[in-house]
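I'd like to ask some things about the structure below.
Heads up, one of the protein chains got dropped from this complex, but the rest are sitting where they should.
The first chain written gets the first letter, and so on, giving A, B and C; residue counts start at 1 in each chain.
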Amino acid sequence: MSDESIPNVLAQRYASAAMRQIWSAAGRVRLERDFWIAVMKAQRDLGLEIPAEAIAGYEAVRDRVDLDAIQARERVTLHDVKARIEEFCHLARHEHIHKGMTSRDLTENVEQLQVLRSLKLARVKTVAAVLLLAQRAVEFRDLVLTGRTHNVPAQATTFGKRLAMFGQELLEGLRGLDQLCRDYPVRGLKGAVGTRLDQLTLFGGEVAKVADLDQRIVAHLGFTRALDNVGQVYPRGLDFEVVSRLCQVSAGASSFAKTLRLMAGHELAGEGFLPGQVGSSAMPHKMNSRSCERINGFHAILNGCLTMTAALAGDQWNEGDVSCSVVRRVALPDAFFAFDGLLETFLTVLGQMEAHPAVIKAENDKYLPFLATTTFLMEAVKAGAGREAAHEAIKEHAVAAARALRSGEESGNPLPERLAGDPRVGLSRERIDAILSAGDRFTGAAGEQVDRFAEQAEEWGRRVPDAAGVKPGKIL
Amino acid sequence: MSDESIPNVLAQRYASAAMRQIWSAAGRVRLERDFWIAVMKAQRDLGLEIPAEAIAGYEAVRDRVDLDAIQARERVTLHDVKARIEEFCHLARHEHIHKGMTSRDLTENVEQLQVLRSLKLARVKTVAAVLLLAQRAVEFRDLVLTGRTHNVPAQATTFGKRLAMFGQELLEGLRGLDQLCRDYPVRGLKGAVGTRLDQLTLFGGEVAKVADLDQRIVAHLGFTRALDNVGQVYPRGLDFEVVSRLCQVSAGASSFAKTLRLMAGHELAGEGFLPGQVGSSAMPHKMNSRSCERINGFHAILNGCLTMTAALAGDQWNEGDVSCSVVRRVALPDAFFAFDGLLETFLTVLGQMEAHPAVIKAENDKYLPFLATTTFLMEAVKAGAGREAAHEAIKEHAVAAARALRSGEESGNPLPERLAGDPRVGLSRERIDAILSAGDRFTGAAGEQVDRFAEQAEEWGRRVPDAAGVKPGKIL
Amino acid sequence: MSDESIPNVLAQRYASAAMRQIWSAAGRVRLERDFWIAVMKAQRDLGLEIPAEAIAGYEAVRDRVDLDAIQARERVTLHDVKARIEEFCHLARHEHIHKGMTSRDLTENVEQLQVLRSLKLARVKTVAAVLLLAQRAVEFRDLVLTGRTHNVPAQATTFGKRLAMFGQELLEGLRGLDQLCRDYPVRGLKGAVGTRLDQLTLFGGEVAKVADLDQRIVAHLGFTRALDNVGQVYPRGLDFEVVSRLCQVSAGASSFAKTLRLMAGHELAGEGFLPGQVGSSAMPHKMNSRSCERINGFHAILNGCLTMTAALAGDQWNEGDVSCSVVRRVALPDAFFAFDGLLETFLTVLGQMEAHPAVIKAENDKYLPFLATTTFLMEAVKAGAGREAAHEAIKEHAVAAARALRSGEESGNPLPERLAGDPRVGLSRERIDAILSAGDRFTGAAGEQVDRFAEQAEEWGRRVPDAAGVKPGKIL
Partner (left out) sequence: MSDESIPNVLAQRYASAAMRQIWSAAGRVRLERDFWIAVMKAQRDLGLEIPAEAIAGYEAVRDRVDLDAIQARERVTLHDVKARIEEFCHLARHEHIHKGMTSRDLTENVEQLQVLRSLKLARVKTVAAVLLLAQRAVEFRDLVLTGRTHNVPAQATTFGKRLAMFGQELLEGLRGLDQLCRDYPVRGLKGAVGTRLDQLTLFGGEVAKVADLDQRIVAHLGFTRALDNVGQVYPRGLDFEVVSRLCQVSAGASSFAKTLRLMAGHELAGEGFLPGQVGSSAMPHKMNSRSCERINGFHAILNGCLTMTAALAGDQWNEGDVSCSVVRRVALPDAFFAFDGLLETFLTVLGQMEAHPAVIKAENDKYLPFLATTTFLMEAVKAGAGREAAHEAIKEHAVAAARALRSGEESGNPLPERLAGDPRVGLSRERIDAILSAGDRFTGAAGEQVDRFAEQAEEWGRRVPDAAGVKPGKIL
């Protein structure tokens, strides 16, 4: 890397090689050349006079990608596609590519191919994250945890159930991403304003031949359908749709990461550490949730990319213009790089994450009596207490116990002791302790809910078998 | 309306009564009361001791909604749900509602019901817009129009094809909206932290009964599935998904509106005027595209609501909190009101829109010679001219003609005359005029593309028959 | 409130009466009528033939605001300003208002007046929040607190210093808000496309008179300067600027609120409770940070309003259009209502907030040995230990102590004991305890920094004396 060059930080620091390859300048040039060759072959098959030796000439130089030479041409022509046409023709010593095509017949389709491949990669990785999250949820299926709402103790749950909850959020995002992988349509060869005029002219107005040509191209790109009515460009609402689906998947990971950061603050759990990693140059014992914080950061970046694409959707003038050009050059790859980096990080955290059961238990011991007040009431009534009187007594003691803990008068939760001493409640200390020790009665259907998530994850694993092989790269 | 009150401007000025009804305070209170009654009945059927007379007592006062009384209670309790429970019990003179329920067991499900009903209304109206747009596209199927890219003349198209192009954008949005209407899941009765503890306790731990209860509720609300793993709340990524799908539909309408504003600037078409409407108090002849501008405005508002929901998605702490509360109170209804107002306006414009064929023809006459340069070249070569020489000649004359028009030297396009006089081209004036007069040869497959859009619109009309009956209200 | 009406929830539930008054429909009608009367008087003074009795006639009916009647007129004219002109003239039985004015000559200036008054109200309340925050920071100036980065213990600070840190963020926002209150420019009477043609025509081309007229109007509105070059509208970048400044102030309050929610999760501090307030209908002992959560919610809404105004800025077509109209009707009042509600809530929380010193101390006791490791090292070296050996020893013991606490082997922090027993460190247990007990040595310059914030707050209090009288209303 030269001193002056500015890399794309998302691509270079965070994204995987697979994602980078889709969006690299050289990779794109190769995709374009493949596309031109495919069009030439189809045109020749359908009767256009294109010599076989010309096609062979192009094929021979397909991999001679000299980005500097192309950029030099662009500084003269002030037109990027023209520069790439000239370079390819110069190398091949022929002039047969791009027949009956406009710039956008090339760039729209090639960019949509980049999007489709990226979407599919995103889907595989998301399923991998679902599988790993399910595995950890099953591992912690029955680890009782103090559930929190408003960030304060509310009711017992399990750590596995908490993970499954974020799994549900991930699944809802995956649903939309998966649908889009199947529904995402390509523009096809539609000409300067979308009427197919240029190819029709080339083929003497033979509509059937032109339709045939388009079908061959669509199949070449790996799409399932083409748009019928477009202008110079495909509707930019599709770009917005792509990024919005990524944002929704990333929301599940982001909620998970935020909660793990909160849990790390209580030392209940942590994202784990690699050997050799240093938390802070000044404080070596510190276990920072750097990776989780980064996940939240990627989510913010994705939302920024969404804003960029939202500015393009609904802003088409006539048959289209290129005010979207520079925006799409930034927002589309950056959204996929950020999403890819997010999933790399998420998979790493899911693999290394550790719970601290002793701390979790200490928290439960402190708060469980509060969380059990409704159970105490029920048991008191069963044992013969008056409902209103018992309710009033429990409420009094609960508030007093909370105050005593906060004021430092007490270090352990005094609620069981206080309740045992109150005749309005009528429960012995032994009975109260027995209720509290039956921990699983407080976690409701948490275990079964975890099982249900694991089943759903397995279903996705069967549908997307490639996910099983995904391993995150080493992250910074 | 009292002097001090501030109405929701989107609801009061722009949205339809049907959408307002879903989100009105009183309507919501009634929905909640229905929900409580349904839960009581199900709980009684499943064995809970709830007297029939209590249920009857609640049913008798279901419609006695006094919002001021409820607000007065809230100022005391500082808790909105508690205020509404107290009011309903006070009216009914019973205390049997809300058993084993948390606030969110009520509010999450009722709000999701509001969302689902609004989504379905949005879908019907979108299909209505597709149908009307298709009708107008067919009407203008063959009206040749100067297509534009970069806002300057590029190639011929037809007005119908241009409309179908925006129809395609609408259809892509409708695809996602329609999927969501079918996939949108409800939270169900899941308790304080999502473990179903409270209902399980109520039913003595009988898992089957609680599952039965949940199913009855889900069916009552009209959903097709419930989420398995939630916390106190359903994942806020769903709110983001809802608004993002609305944004994408609105993008199609917004692109249409922007282009109609551009066309009005050239007097090629206009959004039409109602009798009595005044364009401008100072300039009565002025035909302003006020409604189209408003459509673009609604789109901007939807994007703002999207930003609000994007801030909630991925920000769940533990089992959930209410930092989302005030945001959802604003963003969800406002998104639906803006969307509804946008569609009311869009339907009105689609109904009244008029083309000005004489102006369209004059523009074609001016620009068609430029748009036909590739055809001239092809014909020149056919007629025996050298390809390179003819290309050079045509380019020279095209640029010179463009300059002559801009400099005012010429008022009509001099290109045909110039070409006819150049031996390098070798086409007679008669031949050139013949080429230009065969207008439809320049519009490629535009007509067939319009037909294809009309077929797709009909398909949607069959799937969503209610759309046929939609009529926009009178807009301001 | 009728069943069908949908109130603006931000205005009705959260904003103050003072802010509502600025933006109410009736209030705006009165502002407009004042504006018309002021223009008539100025025009008459400058020589236009406007009978004194006409002016008196308008003044007599200024307060007869019938919003329903105006709306009825608008449904006929489809033009809101025309409707309000007709109503006012009908009531006054004269036709002298709005001379030489376009709709925007009225609405732009009146709306800018609403903005300016709202900005000034926002400024006063922000200064009030700074003052109250400073008061609480001074109160907790020396309360030692475990500072956290990455949400885990990092180094000691004081609660007062933490509050001052958020005060700094608030001050940076206030700086921009204050500048804007002074710099915000008004459009003035500039006519249909900004050339002042209409008033010039009215005054026979006398430029001096028209300039005089404009100056009188500017002074009437309370601005300090007018824009020279506008079109039909003032540049919408100003709306963006207004909302962005509000967002920045709200960021300070939002960071504070988020941190108080975190502290409440550790029971270190809480937002306080009003008598009668219920945390949760099911769990009465629960102390939820509802108000802080709401502050974060308002911040998200403000960011959504910013997105709306960002869509308008940079989107002016020619001399302007009204695609911004519906957006500004929503985004401007909603931004101010959300900001006002945020500050009402913030002031309430600042007033009621309480710290729990016993819990704070227990946390310090647990973590202080970790936070003091650099001090131990320094003291060990002073006492003769080898630097590298001591560093290695301290690191070993710190990591082991952290693990022991997380694994539950130890309930108190074993680090002091471990260090005292290690000859590589060479510090006695007494020396170590003495170091730890000198709590203030770990808080650096925290106290002086709080004092500095208090001074800055006082400066603002002197500059904006109205702030001293601000009291938040009772919040829901």
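Operating definition for what follows: a contact is a pair of C-beta atoms (placed from the backbone, for glycine too) under 8 Å apart; a residue touches a chain by one contact, two chains touch by 3 or more.
Given the structure is predicted, the values throughout are model-derived calculations rather than measurements.
The residue touching the chain not shown here, chosen from C:Gly27, C:Gly57, C:Gly237 or C:Gly272, is C:Gly237.
Screening A:Asp34, A:Asp142 or A:Glu293 against the full complex identifies A:Glu293 as the residue touching the chain left out. The chain not shown here is touched by just one of B:Val76, B:Met287, B:Val381 or B:Ala420, and that residue is B:Met287.
From the set A:Val39, A:Ala54, A:Ile85 or A:Val186, the residue in touch with the chain omitted from the display is A:Ile85, counting the whole complex.
Contact between chain B and the absent chain runs through residues 148-155, 261-262, 264-267, 279-280, 282-290, 293, 307, 311, 356-359, 361-362, 370-371, 373-374, 395, 398-399, 401-402, 405-409, 411. Summarising the interface, chain C meets the missing chain with residues 147-151, 154-157, 161-162, 164-169, 172-173, 175-176, 179, 183, 185, 191-198, 200-201, 205, 207, 210, 227-232, 235-238, 240-241, 244, 247-248, 250-255, 258-259, 262, 296, 299, 303, 306-307, 310, 313-322, 374-375, 378, 441-446, 448-450, 452-453, 456. For chain A, the residues in touch with the chain missing from this view are 1, 3-14, 17, 20-21, 23-27, 65, 67-68, 74-82, 85, 98, 102-103, 192, 198, 261, 274, 276-278, 280-283, 288-290, 293-294, 296-298, 300-301, 303-308, 311-312, 317, 321-327, 329-331, 333-334, 337-338, 341, 474, 476.
The rule is simple: only the chains that are shown with their structure count from here on.
Taken together, chain B and chain C share the touching chains A. Taking the mean of the C-alpha atoms as each chain's centre, chain A and chain C sit 33 Å apart. Centre-to-centre separation between chain A and chain B, using Cα means, comes to 26 Å. In chain C, the positions touching at least two other chains are 261, 280, 282-283, 288-290, 293, 307, 311.
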